[in-house]
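If you scroll down you'll find the structure; I have some questions about it.
The complex appears here without one of its protein chains, the remainder shown in place.
Right after this comes chain A.
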């Protein structure tokens, strides 16, 4: 009896071990698969959620390098400049507007002058009108969200290098939009001060001026 039991249990032990091994290796293969699939899935997720990080950077760099201008859609980008009254800077755009095609990188300038006798640090944010066009307005390089120091009586030119995403031409809700207003605002930069996010990134129920 014992022998039979032993041999039975011996066989079932072997089967158990085999099952466990099979199970473990299957699990391993599945996890490996998830890890590989995870990378492109994560990129898509990050892009949709607008989360920062290297994946969004790569996607956007690739877009700039490969996008084609939308020849039959010209957008007039108008420029506005504002400075908080607590910041004694003269801040204005150098050009009132530029006509650009979505998918074509473009340059524009603002200028700022510190009219005081002391160095002043400002920090800027911007708004896009209409709000719905905001997600299509991409800045490659500019001067926002970082401290900018102007020396006493100094004037500097402030470039904005941007493009309008060609996908804007495919968005039916923007079919009739042929003007976009880019409005910059400078604030004095102070410890603990948080410059407001651009209007189109605010929660939708916040009041937008």
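Everything that follows uses one rule, which is that a residue touches a chain if its C-beta (ideal position, glycine included) is under 8 Å from a C-beta of that chain, and two chains touch if they have at least 3 such contacts; residues count from 1.
The criterion applied here is as follows: contacts and distances are computed from a predicted model.
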item	value
From "Ubiquitin carboxyl-terminal hydrolase", "Cytochrome c oxidase assembly protein COX19", "Transmembrane protein 17" or "beta-fructofuranosidase", the hidden chain's UniProt protein name	"Cytochrome c oxidase assembly protein COX19"
Residues in chain A touching the chain absent from view	50, 52, 57, 60-61, 64-65, 67, 69, 94-101, 104-107, 109, 121, 123, 125, 138-151, 154, 156-159, 161, 163, 189-198, 201
